[in-house]
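Below is one structure, written out as structure tokens, with a few remarks after it.
Missing here is one protein chain; the remaining ones are kept as they sit in the complex.
In this document, chain identifiers A and B correspond to the written order of the chains, with residue numbering beginning at 1 in each.
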Amino acid sequence: MNGLFSEIFISSLISGGVIAGIPLIYAGLGEAISERAGVLNVGLEGMMIGGAYGGFVGGLSFNSTWLGLICGALTGMIISLFMVVLCVRLNSNQIVVGIAITLGAEGVTALLHGAIYADTYPRVPTVQQVAIPLLSDIPILGPGLFNHHLSAYLAVIFVLFVSWVLKSTGIGLSIKAAGDQPHALEAAGGDVHRTRTIAVLSTGLLAGFGGAFIVLVGAGLFVPFVTNGKGFIAIVLAMLVRGRVKWIIVAAVLFGMSLSLTTALQLAGIDIPIDLVLMLPFVLIIIVLFVFGRRSYLPAALALPYDREQH
Amino acid sequence: MVTATELTPTAELIGITKKYPGVVANSDIHLSLRPGEVHSLLGENGAGKSTLIGILSGMIQPDAGEIRISGELVRFESPRDALERGIGTVYQHSLLVPTLTVLDNLLLGVDQGWKLGREVATTRLQELATLLDVEIDPSAVVGDLALGQRQQVEIVRALWRGEGVLILDEPTSMLTPQGAEKLAQVVRRLVSKGLAVVFITHKLNEALDLGDRVTVLRRGKIVGEVSPSDMLSKDRKAITKEVLQMIFGESTKASNTTVAKHVAKSDEQVFRVDQVLVAGSELHLVLDKVSFALNRGEILGIAGIDGNGQKELAEVLSGQRKVDSGEIQLDGKSIQLLSTAARQALGVRYVTDDRLGEGTVGPLSIALNIVLKRVGEAPFWQRSWIKNNAIREFARVLIKQHDVRTPNELVAISNLSGGNIQKVILARELALNPRVVIYNKPTYGLDSRTAYVVLARIAEQAESGVTTIFISTELSEIVAICHRVAVMYRGQLSEPIDVRPGIELQLGALMTGSTTV
Partner (left out) sequence: MTNTDQLQTAESRFTRISRSTITAMIPVIGAIVIGGLLLMTLGRNPFVFFGNMIDHGLISSLGRQETLIRMAPLLLIASGLMIAFPAGIWNLGTDGQFVMGGVVVAALGPEMAPHVNGFVLFLTLFVVGFAVGAIWSLVPAILKAWYGINEIISTLMLTFIGLRFSALLVKEYFFDPETTVPQTRVLAVADRLPRMFSSRVHIGLVVGLVAIIAVHFMMRKTAFGLRLQIVGMNPKAAVHAGMKMKPLTIAIFTLSSGFAGLAAAVNVAGVDGVVRAEWNPAIGLLVVPLVFLARFHAASVIAFIAAFAVFQVGGESASRKSDIPNFMVLVMVGLLLIFMALGEYMQLRSSRKHQS
């Protein structure tokens, strides 16, 4: 009954993969927008952890998963304001500011959580899972893929929406131009700073939403450093999909599955050192970088500040 | 019949002044742009043309003065404002997004609404293409287009939101003589439809050929104008002389840019390039079996439109780029496998065209930039430890020898003007026994006095026995100083031919790949 092909292994792998993958979709999608617009957002982890804490506080206060998720998204957006002001407007070094945001947000959330909730360790409201009729009845795959909180499905809608925006709208064109040839955007009557501001704020919003998802839908409670490097993984995913945002879904779920492999293996009764399994996703990324890295597409003006009067 | 001068100007600049730290870029400029008129704006580099264009196109805000459009006072906060008033600009360096299609480039910045109006835009593109009498594929990716086609797209974009004023900033710098002729046709067509065209150039002949009116800028000020009636009534020679005086002030003699070509050229073969091939990333070859041989003291000109493999050839010869096959010989010995440093020690030197991008390190001093290619070598470093006095002494000598204008050798090189930076680079490459020197567009962006100094230095070095490869897009320079000339087109180098007067049209044909020479 135990083993790699047992039903319990596969469905827990898929279900865990989706739960671990959804935050990566949100954050990776957000990062993809920033990178397209020419901003390398190393502060993504900080925006996620901020969103996780904001979502936690919101979820507790309003006793609602949805309001919690919205609070998380707003917190992420507020944190991204630092990036907007310092990097987009004042042309500071994007990497230094990104590290600052990550360290600062980790510190502040851990401090606040410790000072306010350390004695009680409250849990957020339990989520309502929505099983999609028919699809969730598919044996083995169904329950893992199609029995989640609505916000999980929302991720797919967000991806399709962003993909459409980039392809078919004026702001989408502006975002692509801001990353590839910012002076051209300006010459055509667009506004590079405004475009990048919109892009970075969207990144904060999505990363915050993803962070809140981890707490509200995934873990059920906040602990310091709960995002555990997911922001950095999302940065890599965004780089790997090279602007074709729909691929974020596939990459994130595959990666989420490898993250949830430990639990699935334990459930299936297979004894492999847990550290080895936890290492795999990151080794996978290095291998992917080796294989595809050479062709990875990055916008020409990535991480470069924009100054109108300097050519 | 109503002549252009009697109509209200489409656009007027009144008393425009713009100051930058240390320079007055524009000082009290008055300029009227009239419908149906090509207004040539002529001046040296640094005369203030680009600033003026920046102000008219909304990129730069003036410190004083006003802009009127059809008599109405306006303020341009950004290029958007100018575009909406029908003022469009074709910039010297392509400002299209290479990764987007033609249509998307045209829609960029226009349509800030949610859904892009691609159908309406296609119609508008068709309309403007008819006006220009050109064919443009709306779905082509801009990065795949030839430079001439890109320029047509830029003209379309400039006219997109209204056909008022078209500003062309050095539009012929990337074109062949034939391409420039096509552009002139388009411009003629546009003015006949009532547009006002501003044509910025530093080439006197072009300004006179195309312009109905010529205004000359010098050091930020308007120093003279030739009115349409004068253009029609006076003879060309008289106008030329008059305009030259405006450009250079009283000392018209300094404008004589013809460098005496030396005749001495030995028959001792020094440098030989044999079937050099560099494969590109895609299917086309970057360098396709390039071969030539040079004698001691000979100057070979390499002509061609930018981007046909000249830069790659220079990099291959200097060692910055690997060859895939073929041979490069110096004094009969193969050097194609040697490193840049080893070739430099043998006397192969490369004066790059990318002075700020790769030729110098901006924050470092002039002195360190002079020894940039000798880091670690004695006597400037002893047992790997820096010897500041040796470096400074060396730098001081070269600064004096090459007349670099600087307070001292410790100034960061980024504080120097373009001409002085070029002098530092020449000083570095020509120091300590050069044998073969590759110059890539050595006068690009320099004012004509400095350009003259540079050309004279190149000729003088050749005279003293330096074998010279001279890459340029300016045919007049090649004719002035080279013994022989070859043309690069799509990675292929034509057979070198002797330079003689009136060779330009023949070269122009080769530059476009035309085989009917």
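Criterion: a contact is a pair of C-beta atoms (placed from the backbone, for glycine too) under 8 Å apart; a residue touches a chain by one contact, two chains touch by 3 or more.
All of these numbers come straight from a predicted model, not from anything done at the bench.
Student: Among B:P79, B:G148 or B:G319, choose the residue that contacts the chain missing from this document, as touch is defined above.
Tutor: That would be B:G319, which touches the missing chain.
Student: Specify the residue from the set B:T340, B:S417 or B:T512 that touches the hidden chain.
Tutor: B:T340
Student: Looking beyond the chains shown, say which of A:F56, A:F82, A:F158 or A:F209 touches the absent one.
Tutor: A:F82
Student: Looking at A:P125, A:P224 or A:G243, which makes contact with the chain not pictured?
Tutor: Answer from the full complex: A:P224 touches the omitted chain.
Student: State which residues belonging to chain A touch the missing partner chain.
Tutor: The list for chain A reads 40, 42, 82, 86, 90-93, 95-97, 99-108, 110-115, 118, 224, 229, 232, 235-236, 239, 273, 275-276, 278-279, 282-283, 285-286, 289-290, 293-294, 296, 298.
Student: May I ask you to list the residues on chain B that touch the chain which is not drawn?
Tutor: 20-22, 319-320, 339-341, 344, 350, 352, 354, 357-365, 367-368, 372-373, 375-376, 381, 384-386, 388, 391-392, 407-408, 410-412
As a working rule, only the chains that are shown with their structure count from here on.
Student: Between chain A and chain B, what's the gap in Å when you average each chain's C-alpha atoms?
Tutor: About 46 Å, centre to centre.
Student: Could you list, by residue number, the parts of chain A that touch chain B in their complex?
Tutor: Those in contact with chain B are residues 168-171, 173-174, 176-177, 180-181, 183-191, 308-309, 311.
Student: Quick check: in the complex, which residue numbers of chain B touch chain A?
Tutor: Contacts found on chain B: 54, 57, 59-60, 78-80, 83-84, 89, 91, 93, 95-100, 104-105, 107-116, 157, 161.
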